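Note that one protein chain of the assembly has been removed; the remaining protein chains are unaltered in position.
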Amino acid sequence: MKLLYFAWLRQRVGHGAEDVALPPEVRTVRELIDWLKARGPGYGQAFEDLRVVRAAVNQDYVGLDHPVKNGDEIAFFPPVTGG
Amino acid sequence: MKLLYFAWLRQRVGHGAEDVALPPEVRTVRELIDWLKARGPGYGQAFEDLRVVRAAVNQDYVGLDHPVKNGDEIAFFPPVTGG
Amino acid sequence: MIRVQREDFDVGAEIKRLTAGNHGIGGIASFIGTVREGASHDAASTQIGAITLEHYPGMTERQLEAIEAEARTRWPLDAVLIIHRFGRLEPGEQIVLVVTASSHRQAALESCAFLIDWLKTKAPFWKLEDTGEGAKWVEARASDDAATARWQPKPNAAE
Partner (left out) sequence: MIRVQREDFDVGAEIKRLTAGNHGIGGIASFIGTVREGASHDAASTQIGAITLEHYPGMTERQLEAIEAEARTRWPLDAVLIIHRFGRLEPGEQIVLVVTASSHRQAALESCAFLIDWLKTKAPFWKLEDTGEGAKWVEARASDDAATARWQPKPNAAE
């Protein structure tokens, strides 16, 4: 699974992209976030306030209960500010 | 007094500009039109239907009862069609 | 700034010159009107070739200056450019350019629409179209008046 982070989420996590192998108990975006937060303080800061975090699965906006699976491209970013 | 004609009014009158000396009894745009119509058939055709004739005195749109005097620049044209 | 001219214009160069060095501008709206082939302004005729635009030198410029001033009272604009051509114009040729620049995009967009609606309906130009049955003067259209009327204060609006 490919994970992408943009803007201040990228800065807090410490990198813009990473490949992870998804443990079987992680089935939704929300569970993925909880699992990431356990990996280190940068993730904890990035996902501190989920009201300002948006997610996309395979380049489509999704809600936190959207399913995730290995092979997906999952991106996290703040609300877009436009150009 | 300088008279100007545009578009099909110019074509019907036969020329685009002329200088005329105004007789004292002509005091309004409407009286000027009546006086012009007596000058020849081209003027008669140009001013046949006053609903489609617009007038300007010294480059401002005016109504038919607007006063005219020697020294004015008076223009006649169809309703504008824009660019 | 307004210009009434026979010559064509270069949109990119005009926009660059108009806005150069002004870093307070956030948005530049523009509209280019071109000669459309095969679809007459007048539903009763069929334009097949060129159009010829006649204008009233002096009054046309004054009217364009007045509408620019009106737009500037309605919207906070950093720059305005209106170029209108006259003479014979072939299909595909540029007729008119409106450029408005503002710190706010809505001001630029709305003033550009306001100016082009006025220019296409109220500017002192008369259009002669080449049709299958010879050259024909275009008559003023009611639908154009409706587009311009959107911008008028409503008669019953509160003062």
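By letter and in written order, the chains are A, B and C; residue numbering begins at 1 in each of them.
Going forward, a contact is a pair of C-beta atoms (placed from the backbone, for glycine too) under 8 Å apart; a residue touches a chain by one contact, two chains touch by 3 or more.
Computed from a prediction, not measured in an experiment: that's the story for all the values here.
Visitor: If you put the missing chain back into the full complex, which of the shown chains would it touch?
Guide: Contacts of the omitted chain with visible chains: A, C.
Visitor: Residues of subunit A in contact with the chain that isn't shown?
Guide: Contacting residues on subunit A, toward the hidden partner: 4, 6-8, 10, 56, 59, 75, 77-83.
Visitor: Provide the residue numbers of subunit C that touch the chain removed from this figure.
Guide: 10-13, 15, 19, 21-39, 91-92, 103, 105-106, 108-109, 112-113, 116-117, 120, 147
Here, only the chains that are shown with their structure count from here on.
Visitor: Please identify which chain has its centre, taken as the mean of its CA atoms, farthest from the centre of subunit C.
Guide: Of all chains, A has its centre farthest from that of subunit C.
Visitor: As a test of whether you follow the contact definition, which chain pair has the most C-beta contact pairs?
Guide: Max contact pairs: B-C.
Visitor: How many angstrom lie between the CA centroids of subunit A and subunit B, rounded to a whole number?
Guide: Averaging C-alpha atoms per chain gives centres 75 Å apart.
Visitor: Where in subunit B do residues touch two or more of the other chains?
Guide: none
Visitor: For subunit C, jot down the residues that touch at least 2 other chains.
Guide: none
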